[in-house]
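A quick write-up on the structure given underneath.
With one protein chain removed, the remaining protein chains of the complex are shown where they sit.
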Amino acid sequence: MKSSVLRIALATVAVLCTGGMASAAWEPVRPVEFIVPAGTGGGADQMARTIQGIVTKHNLMKQPLVVINKSGGAGGEGFLDVKSSVNNPHKIIITLSNLFTTPLATGIPFNWKDLTPVAMLALDEFVLWVNADKPYKNVKDYIDAVKKAPPGSIKMGGTGSKQEDQIITVAVEKASSTKFTYIPYKGGGEVAVQLVGNHIDSSVNNPIEAVAQWRGGKLRPLCVFDGKQMAYGDPIADGKGWKDIPTCKSQGLDMEYLMLRGVFMSPKATKDQVDYYIELFKKVRATPEWQDFMKSGAFNTTFLTGADYAKWVEVEEKRHEVLMKEAGFLAGN
Amino acid sequence: MTTNSSSAAGPKHRVVEAGIAVLIALFGVIVIIGSVKAGINWGAEGPRAGFFPFYIGIFIVVSSAINFWHGLRDGDDGLFAEWGQLRQVMSVVIPTAIYVGSMPFTGLYLASLIFIGYFMRWLGKYRWVTVLGVAFGMPIITYFIFERYFMVPLPKGPIEDWLGI
Partner (left out) sequence: MEEIVNLFHGFAVALQPFNIMVMLLGIVLGVIIGVLPGLGGANGVAILLPLTFSMPPTSAIIMLSCIYWGALFGGAITSILFNIPGEPWSVATTFDGYPMAQQGKAGEALTAAFTSSFVGALFAVIMITLVAPLVASFALQFGPAEKFAVYFLAFCSFVGLSKEPPFKTIAAMMMGFALAAVGLDSITGQLRLTFGFTHLLNGFDFLIAVIGLFGIGEILLTMEEGLAFKGGKAKIDLKVVLQTWKNLPKYWLTMLRSCFIGCWMGITPAGATPASFMSYGIAKRVSKNGNNFGKGEIEGVIAPETAAHAAGTAALLPMLSLGVPGSPTAAVLLGGLLIWGLQPGPMLFVEQKEFVWGLIASMYLGNLFGLIVVLTCVPIFAAILRVPFSIIAPLILVLCAIGAYSVHSSTFDVMMMLVFGVVGYLLKKCNYPLAPLVLAIVLGDKAEEAFRQSLLGSQGSLGIFFSNPLVSTIMVLGLIALFWSAIQEGITRLRGTRTAAA
């Protein structure tokens, strides 16, 4: 057990060591809790644990980084926990789109403005997938088939209800004036396998969730819901790589959607504290492990901090509000 | 202590049984109210959120009614437990309730220390040396296993803050 005297001594040493540098004076003095508002094994969890591994391996922090899953109520549990930790700079949270969708769909008392934005780590892409045994070679083939089938008989699978996958589905319906039956599953991996087993007709899985099945020749990507094609050119199946997937917009499906993989911290954090974490994530991004991870999931590696980040989140929040209102996903109706 | 007082009094089994049935029925009613709020009809795409819980609530209420009736009619006339036995049970429940209730304020370690100490000293009547050994040993071992090796943070209070851990 350390005494408080020792603690102060250590803190002094730490200050002296970094004293030569500019002003980044704050450092964690106890283990930092890294909250994941999703279950173990999911995309956010994977990213958080990768970061934890990188931090440990490269010794990027003096205190341990501890990952804690708080997935209850579509992540609401995690958000409320950080919201209530005012003045505790040892708590950060990784977010996905449920930052917006959960409060809107369930009505829990939470808004992202309750937290302090730290940094956007990456954006996750969404791809429209069909089973490779089906004859649909491009978006047009598929949408035509959906239009021909009796309404509601074509099934779209996705992760969760009233969350990003279903929002995209509704937007696709609107852009192509079709009607899908949306079936929610617990996780993206499960959705991909259900698609391989032909229990659903299409999915909007993230790249990392379906890449194995694509490589195995079981699934076929039709288009990516991004403004531009993805950057990764390495061939994955049939000589095609992520770069070769056309954008949905170019295929006549006017919909763009990217999912935030960003970090927030507890309310009322000081600038020093935020800066510490920003520096930390900059170091994480520079490691080869992080770059491998980005490549394996074909992530969009946009990195934003400070006002740019807050602005991005604000625009995205407005957009979700509109999208979810149109889809009738808001709580209390 | 009270094991040989065979003629001791205590609550009647059938009374407790009826009470439990009423409590379970009450739980069922709460479930029904919550389900109605969530929507209990069968929508175009299958049952809505409250559909199953609603019928589950009804099942709970109905089976509790039957249990209530059975309990009063042919429940056994014996004692549920002797008062002495219940006192023994409460001598665990009440300290545990205090332990659990104080945990958010004192943290787990201090509360556990006091709880173990109380239990061993006043219920187990051990020597102070043994009592203090276990009461301090357990939280310290817990700290090292959970916080240090497995990095699972447990609730902490002012003492831990002061110690800086």
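The letters A and B name the chains in turn, as written, and every chain counts its residues from 1.
Note that a contact is a pair of C-beta atoms (placed from the backbone, for glycine too) under 8 Å apart; a residue touches a chain by one contact, two chains touch by 3 or more.
Quick caveat: nothing in here was measured; it's all calculated off a predicted structure.
K.L.:
One chain isn't shown here. Among B:Ala9, B:Leu72 or B:Leu123, which residue touches it?
P.N.:
For the chain that is not drawn, the touching residue is B:Leu123.
K.L.:
Would you indicate which residue among A:Pro31, A:Gly187 or A:Pro246 is in contact with the undisplayed chain?
P.N.:
Per the contact definition at the top, the residue touching the missing chain is A:Gly187.
K.L.:
List every residue of subunit B that touches the chain not included in the displayed model.
P.N.:
These residues touch the chain not displayed: 1-3, 16-17, 20, 24, 27-28, 31, 34-35, 37-38, 42, 44-50, 52-53, 56-57, 59-60, 63-64, 66-67, 70, 80-81, 85-86, 88-89, 91-93, 96-97, 99-101, 103-104, 108, 112, 115-116, 119-120, 123-126, 134, 138, 142, 145-146, 150-155.
K.L.:
For subunit A, which residues touch the unseen chain?
P.N.:
39-41, 45-46, 49-50, 52-54, 56-57, 67-74, 76-77, 80-81, 105-109, 152-153, 155, 160-163, 166, 181-187, 189-190, 192-194, 196-197, 199-200, 208, 211-213, 215-218, 289, 292-293, 296-297, 329, 331
Definition applied: only the chains that are shown with their structure count from here on.
K.L.:
Per the contact definition, I'd like the list of subunit A residues that touch subunit B in the complex.
P.N.:
For this pair, the touching residues of subunit A are 1-4, 6-7, 29-31, 33, 64, 66, 68, 181.
K.L.:
Which part of subunit B faces subunit A closely enough to touch in the complex?
P.N.:
Its residues touching subunit A are 45, 147, 151-153, 162-165.
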